[in-house]
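Worksheet: one structure, shown below.
Selected chains from the complex are presented in situ; the others are not included.
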């Protein structure tokens, strides 16, 4: 049983039960982005949440240890073609250097961690058309000198 | 005079005067990410802001029309090596599919616009180490059927 | 059942019945380009049209929800070799910058949307040899400043 097998089982259970990612996330007591990523096998899920998920989606017991394994995160290194994801890369291409400049201005030399990190996707009502809001938060890590 | 020439002049003026991007943005009455991107030539700057910038940074008059031109936005299509920018791409690689799933769950088939779009970089105090917060907001565009 | 499965079923039904894409499009009350793209799984099909398609092509009921799913649009990022499609890319290579210049001249800084978009392929009679006419129409999106 691989993380891909478990992901397929979660998707099937979700379709059958009509649950949403938001609902599933609430059941686990976690956020929706993290919940989706952990169910799809991109991040490891602590045993406690894995047990809840197995119960909620009626997965086989073995799925607990599979969900808890440290994944080897792989993705296509060419920029994705799907327009919904491509736009996110376009934003990085247009504004990446500006983000770097502002991080250095506010914090000094270092980076925003992608490990000690969290992220939210929200819907904001707007009379001219609703807007997608994405919020990221990562710990600032300063460079060590030695 | 090209957008690169103007960018170099702005950087020199900024270094000499000790202004920050935040300060410059305030003078223009715009946000810091947009201000940096427009000064670096990645987005076009409306004439009004361009005039203020020319006054503030003591740029030659011709810079107004150069800042206002529609740029040809180019960037390296390989994922950047700079660790501060790379982490942003890593986040897209790990969580991109999750963002897509949640956008579709909340809005239906469509995308977050990267054109009708804005973005902020903030510093959040945290006892375990301050955090970088990035907030993006883009209009949702549904697919047309015809 | 995946979008690829449904695409294969549509192609088989189309071959057996002798329908054309134009005819199928008329039955759905939609345009031929959109109809082909939706049947092949490149765009999502609203439930109403999906129901008509399922009836017309005698597809299993489950196909309705599969056709309605938001697809992950993927294509090969290298320029295609098929001469019929390659010529379209060659046109973009030769005239792409000219199109950009004229869009900016007529509209200002912004883009033609590929989401709020439609397209037609027509046959134009011509004594020196008939001609292929392609018409595209996309909403103009101006850049937001903030």
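Letters are used for the chains, namely A, B and C, taken in the order the chains are written, and counting of residues starts over at 1 for each.
The criterion applied here is as follows: a contact is a pair of C-beta atoms (placed from the backbone, for glycine too) under 8 Å apart; a residue touches a chain by one contact, two chains touch by 3 or more.
This one's a predicted model, so the numbers in the text were calculated from it and none came from an experiment.
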With 3 chains placed, the number the full structure-file assembly comprises: 10
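The rule is simple: only the chains that are shown with their structure count from here on.
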Shared interface numbering between subunit B and subunit A [over half = same, under half = different]: same
Subunit A-subunit B separation of Cα centroids, rounded to whole Å: 23
Set of subunit A residues in contact with two or more other chains: 79-80, 82-83
Complex contacts: residues of subunit B adjacent to subunit C: 30-31, 34, 38, 43-46, 49, 70, 72, 100, 104, 108-111, 113, 115-118, 141-146
List of subunit A residues in touch with subunit C within their complex: 78-83
Contact footprint of subunit A on subunit C as seen in their complex: 72-75, 77, 114-115
